[in-house]
Every structure is written in C-alpha cells, then in structure tokens.
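All protein chains but one are shown in place.
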Amino acid sequence: MDWTYIQGILMLAGINLISVLGLSLLTGFTGLFSFGHAGFMAIGAYIGALMTVSPSTTPAGLGLPFFVGIIAGGAAAGIVSYFIGRITLSLKGDYFCIATLGFGEATRLLLNNVQIFGGSRGWPGVPYKSTLPVIVLVDVVAVLFLANLIKSRHGRNMIAVREEELAAQVSGIDVFKYKMTALIISAVYAGVAGVFFGHYMTFIQPKMFSMTKSTELTIIVIFGGLGSISGSVLGAVLLTALPEILRAFEIWRLVFYGAAVILIMISRPKGLMGGMELTPSGIRKAQLERKARLEARAEARRLNGLEDGSADEGRGA
Amino acid sequence: MKRALFVLVLVLSIALVGCAGSAKSDTIKVGWFGALTGDQAVWGENEFNTVKMLFEEYNNAGGIEVGGKKYKLEAIGYDNKGDAQEAVNVVKRLTGQDKVVAILGPNASGNAIPIAPVLEQAKVPDIATVATNPKVTVLDGKVKPYNFRVCFIDPYQGAVAAGYAYDRLNDSKAAILYDVSDDYSQGLREFFKANFEKKGGTIVADESFNGGDVDFRPQLSKIKAANPDIIFMPYFFKEVALSANQARELGIKTTLMGGDGWPSDQLISMGGKSVEGSYFVNHLDYADPAVQDYKARYKAKYGKETELNGYLVHDAVLLLVAGLQKAGKVNGEALAKALEGIQVQGITGMINISPETHNPEGKDAAIIKIVDGQYVFQEKYAAK
Amino acid sequence: MLTVKDLHVSYGGIRALKGVSLAVNKGEIVTIIGANGAGKSTLLNTISGFLKPTRGEILYNNEKLAHRPDLIVKTGICHVPEGRLIFANLTVTDNLILGAYLRNDSKAIKEDLEKVFTLFPRLKERELQLAGTLSGGEQQMLAMGRALMTNGELVLMDEPSLGLAPLLVQTVFDIILQIRALGKTILLVEQNAFKALNIADRAYVLEQGRIVKQGPAAEIARDPAVRAAYLGSKSVAMKA
Amino acid sequence: MTQFFQQVINGLSIGSVYALMAVGYSLVYSIMNFSNFAHGGVIMLGAYFGFFSLTLLHLPFLAAFLLASIGTTILAIVVERIAYKPLRERKAPFLYFIISAMGASILLENIVIATIGPTFRTYPEVFARTPISIGPLAIGRLDLLMFVISAVCLTALILFIEKTKMGKAIQAAAYNIKACALMGINTDKVILIVFGLGGFLAGVAGVFFGMKYTVYPQIGNITTKSFIAAVFGGLGSLPGAVLGSVILGILETFVAGYLSSQYRDLIAFVILIGVLIIRPSGIMGKNTEDKA
Partner (left out) sequence: MAAILEISNLTKRFGGLAAVNDVSFSVPEGAIVGLIGPNGAGKTTIFNLITGVYSVTSGDVKFQGQSIVGLPPFKIADRGITRTFQNIRLFKNLTVFENVLTACHMSAQYNLAETILRLPRFRKEEKLLYEKAENLLSIMGLTERRDLVANNLPYGMQRRLEIVRALALDPKLLLLDEPAAGMNPDETEHLMNLIGQIRKDFKLSVLVIEHHMDLIMGVCEHIVVLNFGLKLAEGRPEDVANNPKVVEAYLGATEEA
C-alpha cells in the first residue's frame, strides 16, 4: 500500500482518537453518553482556524501559529462545555443524550448562519498544519494524561459516579463536579481534535460536524469497549480504517457497518476491550477475572451437568 | 474475541490482496469520484457511466496515443457520498493507492475545494465537472495549480439568472428561497441578489431552508404574501420539485426560476405541472446538434437518458485526452501544465482554459424553459 | 399441590437458593420465614417463572412448570408480589380486570369482581379512582384482589404486611384467612414471623438459601432457635 | 391575517406528519424506556413499500396503503427480535438499546441504498395538486386527507389502548412489566404488539410522507424532528406526542413565517433544550422518581 494513502488514514485515525479518548472519559469512565460531541469538534475547528487563517484569506483570521490554534480551539470547546454542562448534567438517561444531541445540531445550524466563517459554504484556506508526527505526539500525550487521570483519585471518583451514583455521593464525591470535569475534559479533547481536523482538511464546513459524526464517535467508544483506554485506541484505529478497507465493497460497506454495530451490542456488549487495559497489570487483572469466571462456570457445570453461563451474567458494564 | 480478530484479519487480507493488482504499463489510470449515494447519486452514476463508456470507446478504437505510444484508459471510481471528508480520503486513495494520473469530478464545490492540498502533494490534476464555486480553482487571488473545471462559475450563473429575469422577463420584484446549508445554493443566491438589485430590481422576500427539509410551506406562505413577479430557487431538483409542488398547493402561480441544479429527468417526474413554465440557467441546450450523438450513445448503452453531468464529464474527458496528448507523456505534473491555456471544442461549447483562473472562459449559458414537460431551449445568454 | 425439589437459583452472581425442597398441600397456608436476603422472594420469583433455576424442579399438580410467568399463571398459580406492584396509572377496576386477563368467561369474571368487592369493600368505594392514589393498605388489598381475579388455585404472597400500620397488618392477615376460606391454597412469605406462624398450618425456615427447619407452624413458633432469630421477644425476654 | 391562518394550516399539516411518526417513538418508549432510533428507518421503508405497491403491483391506493403498513408492522417486529430481544433478555442498560437502534437505522438505510438504490422515487399522483380554496386560504387535498387519516389512526390507537384488554395490558406493561406478567400476560407478546403498532403507524406515516414529498433512503431529518416532538410532548405519553407534534409544527411554521426561516431548525433545537431544562420529562411525560 502506498505510504501517503496509509498516512492519510493514520492521520484521520489519530485525529479521531483524540476525540474518542475524550468521549471515552465521559462515556466509558463516567457513564454519560453524549450525541453532541461533533459540536465541540466544530467549535474547536472553527476557533482553531480563526487563530491560524491568514488575514489575507479571511479578514477575521489572526494568522497566529498553529499551537495557539490548538490551545484556543481546545479552550473554547471547554468553556462552551461548561455552560452546556451547567444546564444539562442534571438530566437523566435518554434526556441527557437528547439534550447533547440538541446542542450538537444547534451548533451546526448556528455555524450555517455565521457568514464570516463562510456559513454553510464552508471555510476554505485553513493552513495545512496537521502532520502525522504532531498528531502522534498529541495522541501519546492525550493517552498519557488520560491514563494518569484514570489512575488517580479524580479518575476513581469518576468511575465511582458511573458505578453507583448514590454510593459515590455518600462517599463524599461531588458527583456534579466530577461529571462536569469529565465533560469539560472530553470537550477539550474534542475541540483539539477539531483543530487538527480543520488543519488536515484545510477546509471546514458545518455539515462535517453533523449528528452522524457524533454517533460515529460514540460507536467507536463502545466498539473499543467502555472503560478501556486501549479499547478506545484500538477502536479509533480500526473503525477509521475499516470504511477505507471496505471501500472496495462500495455500497455494501455501511450495511456491514450497521450490522456490525448490532452484532457487537447483542453478542459482545462490552466491546473489544471492555474494562480491560493492554498493560502488564491490566492483563494480569483480566487473567484473574477470566480464571474466576471459568471457575464459576465449572462450578455451575458441576451442579447442573450441563453448561451454564449464568455465573458471569449481570456483569455488564 | 478470537473469532472477531480472525474475521478482521481475513477482511484485511482480502482487502490487501484486492489492492495488489498491479497496473500494466500501457494503461493510463484515471480516477473519478462523486456521489453514488445520497441526494446527488443520479448525477454521480451518470458521470461515472459516461466516463466508463467513453473510455471503452477509446479502448475499442485501440486506445489513445500519447508521446507516440498507444495507451488504454482505465477508470477507477469511488463514491464519496457527497461528503467533504470522504472526498479527501477518496482522493488520497486515488493518488496514493491507485496512482492515477488525473482525476475527473466531483460535481459539488464543497467536495472539490478541500482536495486541493492532496492534489498538490501528489501532483495530480483534477477536472471538476459542475463545481461552480469560484474557490474551487482560485483561492486568495491565487490559482490552485492542480484544480481545473469545465463549467462556468456561480457569480456568472447568478448574474445570468438575474439579468435574464430582469431584462428579458421584465420582472422587477423577485423572491428567493434557498438552502442555507448548501454552499452552491448560498452562492447563487448571493450573486443573484447582488446583480438583481444592481439592475434596479427589488428582492421582496429572501427565505431559506435547511438541507434535508421537505416542507417549505411556511416560507412559501410568506413569499406568497410578498407577491413577487418571480421566485428564484437556486437549489437541486428534489427540493425544487417539492417546493414547486407546495407552492402550487398554496395557490402561488408565480413563475419559478433556477440554476443548473435543476435539469434532471426526476424534476419533471416529481414536479410535473408545478414546474411548467419555469426557467433555468443551464450549461447547454439539450437540443443542440452537437450533443445529440453523445445523448444517443448513452441511451443505447445504458437504456436511459443522460443527465446534465454526463455532458460536462464528457467534455472533461475530451479535455483530459487533449491535455495528455499535448503533454506528450503520462505524468500528472506535465498534464497540469498542458491543461493551462488549452483549447478544446467540447459538446457544451468551446472550452478555453484560462491559465489565470483554470476556468473555461467565455462559456455562454443556455436559458431553458420547461414546456409540456420538456426542456425547451430559449436562447444563449451571457451576463454583462 | 406444589412440590419444589432441590431448587438451586443463582441471581446477580450470587447463589441465592441452594437446594430448597418444599411441598404445599391443597387448602393449606404454608409460610416461609427467614431474614432479609435469605432467599424468600427469590423462591417465589422462581416459582412464578421470573428466575430460572440452575438445578432442581418445580411440580404443580405433579406436572413440571414452564419457565414463563404468563404460562404459570395459566396453570393456576397467582402471585401477590412484594411491594404490591399495582398499576398506578390505571383505575381500581382496570387493575382488577387485568387480573382476569387470561379468562374469557365474562360472566364469571363479573361474579368474581363482585366477590372481590365484597371481600374488600374499600375497593368498591374507590372503583374508578386511579390506583396510584390509594393508600398503602388499599393498594395491598388491590394487589390481593387482582391476584384473586386470575382465579388461581395457589396464591403466592410476598410480604403482604410490608410497610403497613399495625392495625392494617391485622386486617391483611384476616383477609388471608378469608381467602383460604374461599378454597385457595396459600404460600406466604412474611417478615412478621409471629403473625405468619399464627395463621399458617405449616412453616419452613429459610436461611442463607437453605431450608433449615420445617414443621407445623405452632411447633416452629415454639422452637427456641427460631424464636431467637426471628421472633425476637424470646431473646429479649431472656436478656431482660 | 390571511397569512396567519395560512400559517396555522401549514403548521397543523406539518404537525400531523410529525404526530404519526412521533407516536411510534413514544409507544415504544413507554414500554421499553429507550428511544427507538430505528423507527425512522421503518418509516422510510414504509414509504418504499407503498411506492412499489402502487407502481409495480399496480394496487389501488387503499390496498397499497394497507400492504405497506403490514410490511412495516412485520419489519418493526423483525427489528425488535434481532436488535433488541437479546438485549432485553440480558437486561442490558438502556444505552445498549440506543446504540443497537442506531445500528439498525444505519443498516436499514444502507440496505435500501444497496438494493433499491439511492435515487428519489416519486409516487404517482393520487390526488390533484390543486388546493381547496377557502377565501384566500389554500388547503392541499392531500393535507386534508392526511389530517383526517392521522386523526383517525391516532384516535383508533388511543381507543385501542384505553378500551381493549390488550390496550390495558400495554398500559399496565408501561407501568410495570413484571406485575404485568403476574397477570398471566405474555409480556413478550405485548412488546411485539407495541412494536407492531408502532410499525403500522410508521407504514401509514411513510406512505403519506412518500405521497406528499418523495421517497429516498435518507428521510432522516423529518424523523429527527418528529423525535424531538415526542421528547417535547414527553416520551412515553401518546397524547403528549400528538400535542408535542402539533405545537412543534405550528411553532416552527411561525418561526419560519414571522421571525426568520434561517433559524427555524435552530429554534426547534433551542426549544428542545429549553423544555428539557424546565420540564426534564417533557410536557406530559411520566416523571420517574429516583428512590434510594
């Protein structure tokens, strides 16, 4: 395969990975589902572009260096997410998802009407700055930050919120604060991803950040496995590459994609790596669990004289 | 888990094997991309069919001669679903993986604009078909070295529509309904509005909708109340048919006008009586003797009528072949150089690629009126 | 009438029942007493088909029970669930009519409805009221009445006195006796061990998913260990 | 004033399309407590079924209507069996249902693209486009028919739910599915019937949609709107879904007609978020209390 082509796919996967990691913190570790993260990507992409686009192309452009764009894009998404969080984090279940969906769509529709950014016609002339080494570097940093966070009291508190909100509360965990923290961090990640996306495509358009994009991100997180950073990495790379690989199958590829999503949900709902990590200690833990599960199953079999998997049921994430 | 991985490896390996087929040295690979799914799939299909048909014709005739050597043409086409990100991926694949020497398409400006950096990196020229936004070939006053097109551009089309409505149809009050989420529609609306007002007309209603909407009656009711002489509808045939039907249902009898997003068989079947008597700006006259041969060949091969895009991609192929012959070698960079300033007689008119803009300069627009469910050519009209 | 043989049930990763065997004869009131979490509700939920046993069998009139709640109701077992689970969004009458969902004999249903209303005059007064607006005691009556409407022979009752004022608790137990008088057989799970043992013919003591004692209710009520664990007053008396 | 009444008519007309679709979302939500995003795909296929019944089978209008609705009824049930039942049996969290539903929706859309093709299909003209005029007001013939049939279908549905034994069982299942089983009700069957009903209405909505507009694989936008209408009215409440649809229809029309058409959708979403903040479970939604 040709390198530029593979490089392109890798860059897209790397960009997707940044936002997937953020969403993984929110969904996989804190237990909140968002269908509006494309909105945060859009904010990142537009604010980032605003910083770097040369004033000669667009009067509003500031022509600043790329890293300023990255910081500004991430920060802008973070700030917006704070306000969104203030009004939506108290909603439960479906309604939170729907509110985030509403936010994502509203962002896109609003951008359709902002003429200084070209409205729906899009904004060409964003400098080409996203290079593979930079993206990989940011990915590594993003993974490290997230891994450090997860293995700290802050991360554990978020997981506690996911596991049992009430118990978390009486354990002195400020549930709202941790939900908010997770939301802001995930929005910053999405924003940064948006900046890279814009500077990779060199052209941004509101319809790039539609609900489909948000759904795609959520599906990647679930595919990779809730509560697993390695899963998110694997999911982002595989699912970005998959449509490219399946391109040969043309129109049938999305049929496979949809079928795969259902199949995963009904057969392996914890995704590829649910709750497991590809680190020495993570593998050890997985092995222990596997052993415990096998023992439980053996016991059930001894009792029944037939195979019965009920011992590992009720352990869904 | 193991099984899932196994399947994955299998899929990967099949894909790799599938990709491994190497090119024969006497074949020129040409890429095409466009929408084969989605709203504009009719046109995508039509374009790709035309490309395949023309290539087959060349090959049956022994191929084309470039630099004293005969080559066969091979078309490699991908669907980008009308999506910009997909467009970039597809172009990366065409240039990187498939190593094409040139790319034909796409028909949408939103897809043609973001591919420029990829083309420049790969040094592969692209000839867009109906991408009419100025920024497809020129950005910041600089021409993009690898982007070309065979169609006229939005400012020109908007000016033609405004001029024809004001000068020839003697309409002074125009209403506009446009798709706010569509780049093409916003562009035409902007240039129509500017030119119509410059001529002395007034825009009595300026309404919009969002792509994917199917109900336009609130906007149309408002337009009805403004009582315009003409309603300008610069968007694609599906919405045109829907909005025209709804306008008639609301009792609006005003003449409708549109751009090159209109012409399609589907417009007539969907819009029926509602679009009778409407005008639109087109790239060519369907009754023009120059296009009849192609039209017939297409019909014979595919059993259905060609769409507008077919004519333009036809000329894009002519341009490509002429460019290759002028360059004298199978090389993207040389081809791009050769295309600048080239002059080719196409079926849609004389195509004269300007080195400054990479646009076909001075192409006349054709004004078409729908009469009895037929596209009836009115006149060639050039905006002044 | 009902025979449970060596029943094992795992539930939420926990083995809740570990080889429970018991029998209920026609016309009896049999009570199962035990601490919270001993597996009493699990047992009832398994009998009525909500949980699947990992081993063992349940026979009703010498036939094996299916594993689907609705089919089990069809065979004549009805269940007054813990926490009542009435349909708060429907009227009292609708709740009762739903009890007779499987029956098509509209005349008999009408008669049974009248019977229920005679048994629970309070419900008659509130016939058209939404069930959610009833008081706790009335809801319990409704749950019982609804179960009776299925015309089942065997009534499973899960903690019918739960959360009721003392006065009402007595009423509920009186009603249970009246239901028996209608010819029903009753399997009663109760926290209020004293009252339950008082009205029951036989009793089983369930501990940690196992039957640890069984016998005539009066005998169980006199058992010192049972008194210590579940009845309280004896041990209190001993300390005092 | 003319414009005002005309806009009210427009709003009601859009609202009745939303209502037919929204009820399907609410019906499923009331029992399963998740938003069945595959409903949009079922509606889309309903439109195709109707189209092919008319054009390929040359059935009369009413027969085509019925055939399409039966088709979608079966389809909705099949989707339930494949995508949701395994999750139901495992008592999976509601989000798995949503993701599975999205998968189903992607699948349905793309199966159509891959087999039938992506192009638009236009229904043969069953009703004339000329409006019925009342003074300066214009009412489309199809709109009128649609309004009437929507009203009939929704009334029939509500009567079915309120008056029949099965309807009562559905209501009961919406409140507590376990207690429902204790009444000897086959809850699996109840769920099937609910999906079937939703599917039937999806067929009706799809055929109308196709006749009124056109048929194509991505009719997504309008189903999203009808979903918003369902949320707006309160997921799980049928009258709420109807009310929400009518309000959203009229509101949207007025925003487009009197404020700015550019912001029509934007305002719809802003209102959605606004309603959720003030009334987190919609206008008529059931308020679930979380007890410790």
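Annotations
In order of appearance the chains are A, B, C and D, and numbering begins at 1 in each one.
Just so we're on the same page, a contact is a pair of C-beta atoms (placed from the backbone, for glycine too) under 8 Å apart; a residue touches a chain by one contact, two chains touch by 3 or more.
As the structure is a prediction and not an experimental result, all values here were calculated from the model.
Only one of A:Thr131, A:Gln169 or A:Thr212 touches the chain withheld from this view, namely A:Gln169. Of the residues in chain A, those that touch the hidden partner chain are 144-145, 148-149, 152-157, 159-160, 163-164, 166-175, 181, 227, 275, 285, 288-289, 292, 296, 314-315, 317. Mapped onto chain C, contacts with the missing chain fall at residues 12-14, 35-38, 136, 159, 161-166, 169, 191-195, 207-208, 228-229, 231-233, 235-237, 239-240.
Note that in this section only the chains that are shown with their structure count from here on.
Of all chains displayed, D has the C-alpha centre closest to the centre of the whole protein C-alpha set.
A count of C-beta contacts for the chain pairs C-D and B-D puts B-D on top. Taking each chain's centre as the mean of its CA atoms, C is the chain most distant from chain B. We define each chain's centre as the mean of its Cα atoms; on that basis chain A and chain C are separated by 49 Å.
One finds 36 Å separating the Cα centroids of chain B and chain D.
Looking at chain C, one finds that none of its residues touch two or more other chains.
Under the contact definition stated at the top, the residues of chain D that touch 2 or more other chains are 113, 262, 265.
Across the complex, chain A is touched by residues 1, 4, 8, 11-12, 15-16, 18-19, 36-37, 78-79, 83-85, 88-90, 92-93, 95-97, 99, 109-110, 113-114, 116-118, 121-122, 133, 135, 139-140, 179-183, 186-187, 210-211 of chain B. On the side of chain D, the complex with chain A involves touching residues 29, 33-35, 82-83, 86-87, 90-96, 98-100, 102-111, 113-114, 224, 228, 231, 235, 262-263, 265-266, 269-270, 272-273, 276-277, 280-281, 288, 290, 292. Interface residues of chain B, counted against chain D in their complex, comprise 36-39, 41-42, 180, 207-215, 217-219, 221-222, 224-225, 238, 241-242, 245-246, 248-251, 266, 269-270, 272-274.
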